[in-house]
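The complex is shown incomplete by one protein chain, all other protein chains being positioned as in the whole.
Chain nomenclature is as follows: A and B, assigned in order of appearance, with residue numbering initiated at 1 for each chain independently.
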């Protein structure tokens, strides 16, 4: 555990190494939408960020849905008639159909095959399969193994439980100076799969740690670590009165692969401030990136962007889910994710937060003509005290568009300049009493 | 007459053959903006669809215009001094300047030439020329014939009448469950010219026949068969109080040529529902198509789109008028139009009507998060009853955008999916009580 989070005092490991170490530590745990794997995952995160762990009992109605029975598993295997284990949950928790009911019987090849899942096009890989809402048992294995199965009597054994219990999620509110919230949501329901979504969990936890150290935040930041779909639906149902506070939001997923660009899927609104800000900050970063329009398929942004909520919540990824061949297979493992990629993703997120925190509208105090910048040392050709970091064009843009109707982001977009340059110009102008903050 | 319309019971001829047969039957008749040729044309159509024939007397004021005298013609020819006929109305009714006053005299070559119309660039073709609003006599002939004319005494004879009478048009209202109307307008004033506009007449008549067989139509469909310009102006003047009922409209013309694409000219509004629907349905059809912006030159959409009416009426064609060399010449004949092209045009129209009929807005009954599709057999991975024809993405789009503000057409456009796929998803969701129709 010591190596999990970067200790900035001792500086023993880099942030990139720490991001990767979190994934390494959480990788072996078998998670699902409910059960002890989720609890263990959240307890490990609690050692570093003050997560609250919430339990919602089986049977609770959440909008059109019902919290399902809780699933736990201890052991699972298939043996042939010689007693040889062909697959074992201990080798990979992907071997069991996630949410499989218990079974303990001997079956012939034909019946066995009805319960087996493989990937014929990727014959070396074990698929990740689930059956949350239909009670059945099953195993996943490589297609090569499947092809080797002969006529035989197979002993199938799954020591799982599916019964009344609860669904677990973790939540952390980092309070800022206003009640306006930024929502960071990431799903915790996948077993040993790294990019989808230990990468999202690790990046979210490190972002929380980073924000916890900030002395003064303008926004309050709400982190939720939830099972996909049922988790966000339940959270919305339980927190309906808080939803209006959410001014910006991001779902985090697939943030550790070596794909050479960031991908942002816009909110349903399409031109929400978060949509414009992410595009601005990715462009400013110099990293490659792609912006995609909202579609109602994906992760929990589907729920946050459902028509009654229509929240300004987008999805941040590197390579989008389903577009890397390792997706939902045993190849989405510790080799597939990369410390530097994780660090780049976290860095992009921090830049987006920087933009969210500092984006405001100002009123030019001298809106009639330009103010005399020279006498305040803000004009390049006359003053001697001008901070060379402050762009003269940025100063002119901020003055010209600070009519209360343009935010710094709007100004950056119209000026086609980096947000940070515009922000620094606004800081200098505010310090010179040339700008007032809009209400 | 038996072969004119497709008899679906006996199925003796295809719809394509029937569309062509209508043109064949109407081709020999000499039509103009008034007169017995129009009446005969409408009476033939009456044998298949219950057209009402309306007469408006000469001299009636219609907005800035006046219904002209009625024109009829029996015979017309030019003979040389040997008594040989050089042109004869019986050979082609294009030989007479349409609306020519009567004449019976002998003239020299010089005077004759002042009354002759030819196409020097298409020397084998007879032009179609009219003189509705200036009283004069004249003949049209091929330029080759014209070049052969020698100094001689020519006997010119036109047995026509131009006198008080009436202007005739045909009208059919197919009543739907609402008083909201779809207007289908086509011009009937051209003599023996096939694409312009027996094609429009035939397609409109077949569309009417198709709709008459429908048990329940949402819209009322008003078909008007009118002379161009004066006909639509007169119709608007006589029906001013009905104009507000028109929610969508199409002018039909040039629908039988072998041009490889459909052309739609948008209404003056430019983004009326009909404009978006035609584009969507042409795109969905897989046929090539072109969308053009409104210009105030063309057919009767000019009048429907005049500023005081500004109706949502576009113009549907294959190759646009004036852009095929046969336009307004004797080459726009029975060889120029094609049964399959007519059938394709009618098919496109039916698709557009399908879109108009089924386009509505819905309210998602469970707008907070997604509804649980699995328990209703609407989720691909869990249910066993899912109709494979229903696209999962279409279901998600319809749910996500059914907030009362998006029609199915809006959803299809945003989802970039066929209208029909969206409509089928909406049907399935409505059946599952997940959607309500918006008021």
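The criterion applied here is as follows: a contact is a pair of C-beta atoms (placed from the backbone, for glycine too) under 8 Å apart; a residue touches a chain by one contact, two chains touch by 3 or more.
Values in this document were obtained by computation on a predicted structure and should not be read as measured data.
Colleague: Pick out which of A:81, A:177 or A:372 touches the chain that's been left out of the picture.
Modeller: A:372
Colleague: Given the contact definition stated above, which residue among B:302, B:318, B:344 or B:414 touches the chain not shown here?
Modeller: B:302
Colleague: Where does subunit A touch the missing chain, residue by residue?
Modeller: That gives, for subunit A, the contact residues 364, 366-372, 374-375, 382, 392-393, 396-397, 399-403, 415.
Colleague: Touching the hidden chain in the full complex, which residues of subunit B are there? Just list them.
Modeller: Counting only subunit B, the missing chain is touched by 62-65, 131, 133-134, 229, 232-233, 236-237, 240, 268, 295-297, 302-303, 305-310.
Assume only the chains that are shown with their structure count from here on.
Colleague: What is the distance in Å between the mean C-alpha positions of subunit A and subunit B?
Modeller: Computed value for the inter-centroid distance: 56 Å.
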